[in-house]
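A protein chain is absent from this complex, but the other protein chains hold their places.
Presenting subunit A:
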């Protein structure tokens, strides 16, 4: 064994470690520090008995206190659900048209509806409810089936073109590719362009007027303003579900378009349907 080095100034042994001429003195540790170490060991043993600790082949030891983070979260969720039970009941039974008169319930409905929307609706309508081609934008002021809060709730509850629900909205446009000549379809498309004030071929549009009156105005109206009773889109505004350029319009007239939405009344609770209706109504387009 090598002779221990002793520091000249303090007379203390060094550990033999040296950095840039600075030597580490081998001072004794205070004894209470050692007791603290023993205490932490005792604590550690106690803790691993009281709480889940030791990994086993499947899972881990449960601990005698039976604590689990999952159970704590579950209890927390139950606690909040119990707290909100009265509001949920009120929301399930509320007349939506009077919801705005009850600010507390409305706040709860909008917050709850936002969660319901993100879970169930955002897949098609987008997380910001801005929709995309074929999936309506719920933030704008154009509604195929009406934008009042109870109309929105009806659409959510029963869905669109839903075979299983007799109250579902159902609109059907014929595929005019089988009924009209290609030239007639092109003329009609030019006329539809003119309805929303877009650039169009005036001559063709004049020919299309006649066809539109015969074939289209029954649902879309003489001026092309649409009809929410039948779910017929307004053709004179700036909003197009499938695109408003000439190619998209010709495509729509030729083949027709049929979007489908599930009847959420079968999957969601009454209060969740009302909540999501309140949320969508409050996105800016609600009437």
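The working rule: a residue touches a chain if its C-beta (ideal position, glycine included) is under 8 Å from a C-beta of that chain, and two chains touch if they have at least 3 such contacts; residues count from 1.
The rule is short, and it goes like this: contacts and distances are computed from a predicted model.
Colleague: Can you pick, from "Iminophenyl-pyruvate dimer synthase domain-containing protein", "Peptide ABC transporter substrate-binding protein", "Cytochrome c oxidase accessory protein CcoG" or "NADH-quinone oxidoreductase subunit J", the UniProt name of the chain not shown?
Modeller: Missing chain, UniProt protein name: "Cytochrome c oxidase accessory protein CcoG".
Colleague: Have a look at A:124, A:219 or A:239 and name the one touching the chain we're not showing.
Modeller: A:239
Colleague: Given the full complex, what residues of subunit A touch the hidden partner chain?
Modeller: Where subunit A meets the chain not shown: residues 4, 6, 11, 13, 26-34, 100, 126-128, 130, 137, 139-142, 234, 237-239, 282-285.
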